[in-house]
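Below you'll find the structure, written out as structure tokens, and then a few comments.
All protein chains of the complex are present and in place, except for one that has been dropped.
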Amino acid sequence: MKYRPFLISKKYFLTAFLAFFCLFGAVMAQDVHASHEGESAHIESVSKEHGEEKFNITEFIFHHIGDSHVFHFWGEGEHWKGLYLPIILYTHNGLVTFSSKAFELNDDGSKVVEVKGMRFVQAHGKIYYANEEAEHGSYVSHEKNKKGKDVITNERPLDFSITKNVFSVFFSVALLLVIFISVANAYKKREGKAPKGFQSLIEPIILFVRDDIARPNLGYKYERFMPYLLTVFFFIWINNMLGLVPFFPGGANVTGNIATTLVLAMFTMILINFNGNKYYWGHIFNPPVPWWLKPLMIPVEMISIISRPFALMIRLFANITAGHILVLSLLCLIFIFNSLAVAPASIFFAVFIGAIELLVAFIQAFIFTILSALFIGMAVEEHAADHH
Amino acid sequence: MDLLTPEIGLLFWNTISFLILLFLLGKFAWKPVMKAIGERERSIEDALDAAEKAKAEMSRLTSENEQLLKKAREERDLILKEAKQIKDQMLKDAKDLAQKEGARLIENAKLEINNQKAIAISEVKDQVSTLSIAIARKILESELSDQVKQEVLVDKLLKEVKLN
Partner (left out) sequence: MGISLAAIGAGLAAIGAGLGIGKIGSSAMEGIARQPEAASKIQTAMLIAAAFIEAVALFAVVVSMIS
């Protein structure tokens, strides 16, 4: 191939431009993140005391993509409207349940709730055992860790609360059940006939999962994994889409939460390893490489057991979270410039990114499912032992 | 960092919800849906196969029909040909017969005519001879009245008779 000067060819220029844009974004995100870690401890109380003192974009964004014990609809302060979700804690003295209303929306550790002789406070959406004594009006103690970041050192009970994300997961599960059981009933009712109505919207997607995801990767064994692939595909997709809806019951960042993606990736990992045949394990413990490479390759192969689901987890989490951060940052530009004149441009870009996010919502569901199918397919693939 | 540490509660509820979803959808949604889709695909395939078969059958029947028709046509042609042959034969026979008959009739007629002619001639001869005799008698009567003439006549007749 002829040598092309780097950065002169158009496509490389475009690539580099995008890369710099990403770099800029990453730096900004880092700074924003850092400032959040460092100074956010008292921001909320400060901003509450002084009214609209200074708009903290990091606080705002991380509050929106994070989890919460309440489901906020609209309004602030007096006009706050939302859903108080139940708090379920596994404490030293067993299970404790109470409504999050008890905290009165306090999130800086200054409101203590006493249940069963135990005292709890809420700080940054998390529940801690409260200190005996208040310190600057707060019942949690802070400490700088070795990287210079402020962390709360109080002990935490195991938090099994129905948080905003859990609520959203339940909602999406209910939605999926309603949708697909009604579709299944339509199939039973119209047996052997062409699909009709909602059924004909769903059927191409099911066929897409079967013909473009399962069959090419799993071969003739695809039928056994269809339920998992379909469930995971629709679960991710509907949660991605619900995450894009800015108001109740959407708006929670379910698939952009590491716990959700961790669970999904874990299921894929379990399926891969429980279905792996002797060729799969043979490839890991006796890779087809020269003997002197084996000490190197076996650990690498064993790491790949973990690294593949880990990549699945990070990919979904990072993509969805990045999308949310992007949309929120664009909207926050209005408040950063503190001018309505920015609003049209900001909203235009937010809508544009929102449209892209709709595509990403589908693509990420597709990628997660097809990679799961691919990895499972590699684990169950039958081939001659001397192959490779 | 906060974003990257999974909360135990979320893990717990996500696992439970996903397992329940997987179980319920697998049992009540995917199973009937996949079954229905599979069955429909199979039935469509069967229908297509059947159509293909029917088409083959149809073409087979058509070709059979055509063959039958061809055969019938051939047979018809054969029969017609035979009939024509028979007709020709018959015509020829009839003609031959007629000719023969005609010939025979003509022959008969000829014979009859000849016979009749012979009879007629003999009758004419008789008549002529009778007449001749009568005439001769008359003549003789007249002739014989004259002696000379008698003799001449006798001579003459005799000469004639000799000549006969």
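Labels A and B are assigned to the chains in the order they are written; within every chain, residues are numbered from 1.
The rule is short, and it goes like this: a contact is a pair of C-beta atoms (placed from the backbone, for glycine too) under 8 Å apart; a residue touches a chain by one contact, two chains touch by 3 or more.
The structure displayed is predicted, hence computed values, not measured ones.
Q: Using the touch definition from the header, name the shown chains in contact with the chain that isn't displayed.
A: Over the full assembly, the chain not pictured touches A, B.
Q: Considering the complete complex, identify which of A:A318, A:A343 or A:M378 is in touch with the unshown chain.
A: Of the candidates A:A318, A:A343 or A:M378, A:A318 is in touch with the missing chain.
Q: By the contact definition given up top, give the residues of chain A that touch the hidden chain.
A: 11-12, 14-16, 18-20, 22-24, 26-27, 30-31, 33-34, 147, 212, 216, 311, 314-315, 318-319, 363, 366-367, 370-371, 374
Q: So which bits of chain B touch the chain we can't see?
A: 1, 3-4
Simple rule for what comes next: only the chains that are shown with their structure count from here on.
Q: Find the geometric centre of each of chain A and chain B from their Cα atoms only, then give the gap between the two centres in Å, rounded to an integer.
A: For chain A versus chain B, the centre distance works out to 94 Å.
Q: So in the complex, which bits of chain A are touching chain B?
A: It is residues 37, 62, 65-67, 88, 124, 149, 158-163, 165-166, 169-170, 173, 176-177, 180-181, 183-184, 187-188, 191-193, 203, 206-207, 210, 223, 226-228, 230-231, 235, 257-260, 262-264, 266-267, 321 of chain A that touch chain B.
Q: Would you tell me which residues of chain B are touching chain A in their complex?
A: Touching chain A: residues 1-15, 17-18, 20-22, 24-26, 28-34, 36-37, 39-40, 43 of chain B.
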